[in-house]
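Every protein chain but one is kept in place in this view of the complex.
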Amino acid sequence: MLELHHVLMVSVAMLGIGTIGMLVRRNAIVMFMSVELVLNAGNLNFIAFSRFLPDPVGQVFSVFVIVIAAAEVAVGLAIVLALYRNRDTVMVDEAARMKW
Amino acid sequence: MELLVFSILAGLALAGAIGVILARNPVYSALGLLLGLSAVAGLFVVLWAEFIAVVQLMVYAGGVLVLFLFVIMLVDLEQRGLDTDAGRIGPQPSPGWRVAAAMLGILFTVFVGALLLQEPAREVPGAGALDAVLRGGGGGGALGNLEHVGQLLYTSYLVPFELASVLLLVAMIGAVVLAHRER
Partner (left out) sequence: MTGYLPIAVMILIGAGLPLVAFGVSMLLAPRKPEPLKYTSYECGVEPTGGVRERFSIRYYVIAVLFVIFDVETIFLFPWAVRYRVLGWFGFVEMALFIGVLVLGYAYAWKKGALEWA
């Protein structure tokens, strides 16, 4: 029998993996992918509560989360491209100076 | 049966997520992300959110992932895209920093997971309770998943919906300003 805390466990594991990815990786592109994992963990929570409460509002929220994720990726990856153009790197720790 | 499908999909999702952060080559990270996001879409179907599952596949697997792969191809993969310590120009990190960061994340996950396990099983509506709410019951005739989301989105959540368009506008302009080079 599928219960709420099963979904929450998967969600927190995904959140943890995403957080580790943010902390450990240096490649800005992979760091953005980790952010996507974190957002997906949040979405999974919304959908889980939407089913188990039950209340469809959670699904509306997760639509907004997806929209925000798309907007974030569009601007974030443009910043990565600008970084690559100016510094010739996508590694965040190599872009530690404010001015080149 | 439901729990079995859920477990398989959850395993795939977590495997994809681990693949994202372990792969050295960002292309493999992107493929891991594809696996993870598709499996999460499957989880949404199990949790009676079919519309969100479709949205997940359309926006994430169809759009965001394409964007990621584009950027990976736009930057010079061979030379500087790989996440290795060889040939880095920045300051050298102290050796244990990755381990420390990973331990922090794992500790957090285990901690919250343990808290969840301690939670006593409470009375939750059984399988398809949301389905019952959606497909009848609550007056207003039988509404499907999609209709219900639409009804809420365009009445109660009208302002967030319009603000979402402004957010998308800002994202579009930001991307053009940052990526477009005047010649």
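Note that the chains are named A and B in the order they appear, and that numbering of residues resets to 1 at the start of each chain.
As a convention for this text, contacts are C-beta pairs under 8 Å (C-beta built on N, C-alpha and C of every residue); 3 or more make two chains touch, one makes a residue touch a chain.
All values reported here derive from a predicted model rather than from experimental measurement.
Partner chains of the missing chain, restricted to those shown and counted over the full complex, are A, B. Within the set A:I29, A:I47 or A:V73, the residue that contacts the chain not displayed is A:V73. Although one chain is not shown, part of chain A still touches it, namely residues 63, 66-67, 70-71, 73-74, 77-78, 81, 85.
In the full complex, the hidden chain is touched by chain B at residues 1-2, 5, 45-46, 51, 55, 58-59, 62-64, 66-67, 70-71, 73-78, 144, 146-147, 149-151, 153-155, 158, 161-162, 164-166, 168-169, 171-173, 175-176, 179-182.
Please note the rule applied: only the chains that are shown with their structure count from here on.
Taking each chain's centre as the mean of its C-alpha atoms, chain A lies 6 Å from chain B. For chain B in complex with chain A, the residues that touch the partner chain are 2-3, 6, 10, 13-14, 17-18, 20-21, 23, 26, 29-30, 33, 36-37, 40, 43-44, 46-49, 51-52, 55-56, 59-60, 63-64, 67-68, 71-72, 74-75, 80-81, 83, 88-91, 93, 98, 101-102, 104-106, 108-109, 112-113, 116-117, 119, 121, 124-125, 127, 129-130, 132-134, 145, 148-149, 152-153, 156-157, 160, 164, 167-168, 170-172, 174-175, 178-179.
Chain A makes touch with chain B in their complex at residues 1-10, 12-21, 23-27, 29-30, 32-34, 36-37, 40, 43-44, 47-48, 50-57, 59-60, 62-64, 66-75, 77-82, 84, 88-91, 93-94, 96.
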